[in-house]
Every structure is written in structure tokens, then in C-alpha cells.
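Have a look at this one.
Only one protein chain is missing; all other protein chains are in place.
What follows is chain A.
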């Protein structure tokens, strides 16, 4: 049984993100950031899940996360991403994009860089500009890409005061989320069920590819890319459906999986164990999708670094298992049935707005003002 710790924090949580661990280190996740929304005063906070387990073998305070520091954030936190170990980028409902810097010595946060009107409307009704919420961010050091309700895409460099590239009116409807496909290429999803691929090497304001759901135009709210297979993309929609896309072929999703009963707010492949996928929804549920088969190779720790060795091994005895490992998310045969779904939260109440996974740890935040953390995802 996975143990999940809940903590009520007196603010509605819109985003939760693990701080990345230095690559190559054996450290596990221990710090995460949260952003709040719809409070009179919103803030970005850093929390530590600490290692109290060593001090207290009875498990008294084990897993209870403690606040490290916080800083006021103007407007709702619409998205939050770690830029690197110390820097966090936050998107605001005021259209502002802020980079916060964490000082571990005295445990404080400060504003490192800010683009105050990164997203804004410029209509005839508004002579100057009225601010438009920034809805999504993705970082790839040193670049930051933001999208917003104004249908604009901005490309920032963390040390440049001005945007490096702006695509005005990139989308006629609201852009809900963005992620990198391959470095100069990004994927955006919008409120009329389209998935667009943009290449920053190309000039002009046209996407290089548009994929869309069939006629229903169901808004897509989140997008994530498979960590190893860069053409595999997962999106979540307003009707709670999980769609898996292969951007190399076709303009329609490869598979549509009935999932939640309301908006799917986030979808994440497990970064090092991509046979596992996590989704959360407005209906208050948090799901773990397990597409790994029940074979002996269930543990795919090897599968990231040493695929070739693993390949020869599995061909020798269980070729079919391996086949499912390579493309289990794309398979259109009845292998779908092999996806095992577990609900991670004990009782569902209000919306689960955000989740993040790193190693064996998962954190999620809800409108019921609780943060849930588990450190034994795969036990």
C-alpha cells in the first residue's frame, strides 16, 4: 500500500513541481515548489519533505512536508517550472512571467528576472493593453517559452530583458499548455482541440503542423512528451479523455482513452520510467497508468540507459514483452487492455490541479487546499 501524506496549507494549490535533482546524482527528490491561485494574496512556496525518517523510526513525522520559504506572487500562479536547481519560473494570471531565485543559505526567494506584460490583449477597446493570463511555460536552459490566453507565443532568454521571439496571434483561441518536442520545436494545445507544432527556426506565424481531435473540438488542457520517444505525446482534454499522439504520422490521435469525468488538468510521463503515466483532474482524482506488462522485466530501471543490452536479453526469451515496452503507448491492438490504472487518492473531493513525479516521489495539490506527497510510488 502506498502511503500518502496530506497537509492542509490554507491556500488553493494550482501547481506543484519537484526541484530537479542534479543529473547523475543518486539523490532522491526532496524539495518541491507550489503556486497558489484564487487567494487574495497568492504566493510561490518551497517545501521540503526532509529526511525525518532517520531521526524518527516510528514514522511520527515522516513524510510531513515543511515550508522552507515563500514569496508573494501577483495574480494566480498559472504555471510553474524549475528553470534549474535554484531558479523557478512562474506564470501569472496578470500576464507577467517571473523568474524567482532561491537562496539556500538563508532560505529566501527573490525576484531574479521579470517580464511584466509578456501576455496582453491589444484590442480597439483597450487603447494601451489589457493583460492576458499566461497559461503555460516550458523551460530548456537558457530558453523559456510561454503561451497565454492572448494566443501569443513568447520565447525568452533568462538573461535578456526583451523577448527573443514573439509570435503574435499564433492561435485564434486560448493556448492552454506548451512543451518542447525537440529543442527548437514546441507543441502547444488550445481550447478548440488542436495540437500545433511550431519550429522556431521558421519565420512567420504559422505552425508547421496542426493535429486535431475529430469534429468535437474538445479543448485540450495539458500536454506532455514521452521522455525517450520524442514523437509520442500525451494530452488531456476537457472531457477527461487521455489522447496519445504520434506526431510523425497522421493528424489524429493514435488512441483515445476514457479517463476522468471532468477536465484533465495535467498529464505526466514518469521521467525515468515512461511506462508509467500520471493524470489528475477537476473531478478530484489522481490516476496512475501502468502500461508495463506483468512480466519479470517490470522494473525498467535499466531501460533508460542500457536499452541495447536489455534488448538482446529480451529478444532471447520474451520478444513480445519487449515489443510492448517500445511502443506500449502507441499500440492500437487490444494490448491497451494491459494498461493498469490505479487511483492514488483515498477519497475524491475537489479538483486536483497539478501533479509532478520524480523518481519514486509524487506530489499533487488540490483546491481543497491540501498537498499530497508519496515517496513510495512503486513499492
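Note that in this section a residue touches a chain if its C-beta (ideal position, glycine included) is under 8 Å from a C-beta of that chain, and two chains touch if they have at least 3 such contacts; residues count from 1.
In the analysis below, contacts and distances are computed from a predicted model.
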Options "EKC/KEOPS complex subunit CGI121", "ATP synthase subunit gamma", "Exosome complex component RRP45" or "Nuclear pore complex protein Nup85": UniProt name of the undisplayed chain: "Nuclear pore complex protein Nup85"
Option from A:49, A:132, A:186 or A:267 whose C-beta touches the chain left out: A:132
Residue, one of A:66, A:107, A:141 or A:169, that touches the chain absent here: A:169
Of A:16, A:191, A:292 or A:328, the one touching the omitted chain in the full complex: A:191
Given A:28, A:122 or A:166, the one touching the chain that is not displayed: A:122
For chain A, residues in touch with the removed chain: 8-12, 37-40, 76, 78, 93, 121-126, 130, 132-133, 135, 149-151, 169, 171-174, 191-192, 194, 196, 210, 212, 215-217, 238, 262-263, 282, 347, 349-351, 367-370
